[in-house]
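Every protein chain except one is present and positioned as in the full complex.
In order of appearance the chains are A, B and C, and numbering begins at 1 in each one.
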Amino acid sequence: MLKAYIDVTLKKSILDPQGTAVKEGLSKLGFEVETVRIGKHIEVTLNDMNRENAEKLIDEMCLKLLINPEIEVYSYRIEEE
Amino acid sequence: MLKAYIDVTLKKSILDPQGTAVKEGLSKLGFEVETVRIGKHIEVTLNDMNRENAEKLIDEMCLKLLINPEIEVYSYRIEEE
Amino acid sequence: MKPYKMVGLLEEEYNKIVEILGREPNETELAMYGVMWSEHCSYKNSRALLKLFNTKGLRVLQGPGENAGIVDIGDGFAIAMKIESHNHPSAVEPYQGAATGVGGILRDIFTMGARPIANLNSIRFGELKDEKTKKLLRGIVRGIGDYGNCVGIPTISGETVFNKCYNDNPLVNAMSVGILEKKDIKKGTARGVGNSVMLVGHTTGRDGIGGASFASCDLTRESEENRSAVQVGDPFMEKLLMEACLELIKTDCVVGIQDLGAAGLTSASCETASRGGSGIEIDVARVITREKGMTPREIMISESQERMLVIVEKGKEDKVFEIFNKWGLHAVVIGRVTDDGMLRVLENGKVVAEVPASSLADGSPVNYRSYRRPKYMDKLSNMDIANLPCPENLSETLITMLKSPNIASKEWVYSQYDYMVGTDTVVVPGGDAGVLRIKGTKKGIALTVDCNSRYCYLNPYEGAKSSVCEAARNITASGGRPIAITDCLNFASPEDEGVYYQFRNSILGINEASRILDTPVISGNVSFYNQSEKMAIYPTPTIGMVGIVENIENSMDIHFKDKGDSIILVGE
């Protein structure tokens, strides 16, 4: 089986208040970091198929449902399970 | 600068309502997949430091704030920016 | 460790099980007794005293003992109501703990055939200046809000209290109220040999295994490792389950219905069988599991949320499939009703457990605990108020008081709850009681939840009594006449004689007020062991109350209305 690990994040130009809040939370605990951005992590297990097809499939899923291209971008990697 | 890409997911035995709903959503669109699990993706930019320290720091952040070890697990990779 | 200890039983309890069965229980049976005879499910330390409650009244259609109590409000309508604690899960995972607390109490309401129309909550925390408290507060409020908002039930009232006695043990008491036509009351009973036992709603997973016994333990380091005890709520599933169940109940195929809460399938099956005076046989192989390789024991005690057990008249199963299918939900026949009084668990037709249903449901030993008036009470009651200095600058004192988290506005909390969905909320949070109109009548109901645990600490009897009175005043001030109580008794360890004194006297205090005000107790819940190694909570008997507003136009909120209106202080 194949497993796709997809990361979805807000476009750079869009404010990420959740990231900002976490950054502040970290700072209160004494962790000083430069930036925090928060997004979604989606793991999809696929039946066996060749990698090329899997990539095509994942791209399609992302564009159709998993992300809203108006506000989000995505990246992924695929691994054997 | 260093950038940590952290993925937080629910422990395996724990129900993931979001994943279940998305799996069904995908199926309605004609994408048949085995499982979908949804978690958080967190990107943290750190000031320069050696990798070992960075890893220690990220582990601490995760356990102290970013995850609840009762229900979640995490993994990450660190890259130069 | 002895096997019975691992499931939280004492030696004498184990011996009693052997006596009942006439043999040693196997692993599955032992686990079932372990969860059912835990404090959380069996009320073994409170049952004797709860009998004292005033539970009768002209309006009472269903008193304690069912999933929720029901009172008649006239015009053919009745109100179902219940409060329940989710303290321990919320301490460990505030967001999910609180959310699943709301989920559980909603199911208690719609299993009775009632449509939930309002939620309330009573939440208590340690000192607000602590980061830990802030984190708990944020998580718990978000959990309560997200769940209720998503299901679409308005959260119309509640209380939020801070006191350092709750530093290690926050309290989350969730209350829900539903409306039904009197003729539609459903009960959690299994009757009629051969009728089908169906499991509907979510799939069954390994989550929450051992949760019931977990709720009855002290929160020590050990529970931090007891990881599988936390569940994740799925309000979307709950909403579908609610709509499907309410639709199903309108048909003529349901004999009984019961939600799966603490102790999961074990408790739902033995309780329905025991109430109906019958037996139940189920085959765990028919249960749809989320994970492969779950053992009968795991399936029987799993606390996966958003599931219900439905007893269906034989031959009418198709109607159930049809309705659940429409809502996109699972429904499976997992067994049938028998007449031998046994809860028989099969796996692919082979018996894996077989015990008398009533011995699980009501057979646990009842503890008559000893009690003694705690010493601190004498010390505190000897204090002479006359010796307290009068503050020099009263304006400053006033401002300090208004700034105290206990007195300041709780808008931060209730603005995260959708208190208007359903378009029935006439008096919104922020005042005394919440008031809802009852569509199709001229009436309304007023709802409140109250407790003054500091008074209860000073004097459990008087404190509990005054908590009932406070609730009644909140109802009256909003234009309602109080008619019934649901109570959530949050205490430390019943094994402590002082705590047991607090517990006993609180019950007596509630009882006196309840008799005088003619507000019978129709449902409730007990939560013990709210203590850590360092401290115990104050006795906290939370009172949920419902009142009738005869003419909804006459309901009242707390706001000053017009310039020049007189302000009058009434009462003693």
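Just so we're on the same page, contacts are C-beta pairs under 8 Å (C-beta built on N, C-alpha and C of every residue); 3 or more make two chains touch, one makes a residue touch a chain.
Keep this in mind: contacts and distances are computed from a predicted model.
The protein name that UniProt records for the chain not on display, among "Phosphoribosylformylglycinamidine synthase subunit PurQ", "Branched-chain amino acid ABC transporter permease", "Molybdate transport system ATP-binding protein" or "ABC transmembrane type-1 domain-containing protein", is "Phosphoribosylformylglycinamidine synthase subunit PurQ". By the touch rule given at the top, the unshown chain touches A, B, C in the complete complex. The chain omitted from view is touched by exactly one of C:425, C:452, C:527 or C:542, namely C:425. Of the listed positions C:139, C:235, C:374 or C:434, the one in contact with the omitted chain in the full complex is C:235. From the options C:13, C:72, C:93 or C:146, the residue with contact to the chain not on display is C:146. Taking the whole complex into account, chain A touches the unshown chain at residues 10, 13-15, 17-18, 21, 40, 65-66, 68, 70-71.
The set of chain C residues touching the chain not shown comprises 142, 145-146, 149-152, 234-237, 239-240, 327-328, 414-426, 428, 437, 439, 552-553. Where chain B meets the missing chain, the touching residues are 17-18, 21-22, 24-25, 28-29, 38.
Simple rule for what comes next: only the chains that are shown with their structure count from here on.
Interchain contacts link the chains end to end along an open line, per the touch definition above. We define each chain's centre as the mean of its Cα atoms; on that basis chain A and chain C are separated by 39 Å.
In chain C, no residue touches at least two other chains. Of all residues in chain B, those touching chain A in their complex are 1, 5, 7-9, 22, 25-26, 29, 31-47, 57, 60-61, 64-66. Interface residues of chain C facing chain B in the complex, by the touch rule stated above, are 92-93, 96, 202, 205-207, 224, 227-228, 230-234, 236-237, 290-291, 304-305, 328. Against chain C, in their complex, chain B makes its touches with residues 10-11, 13-17, 20-21, 24, 68, 70-71.
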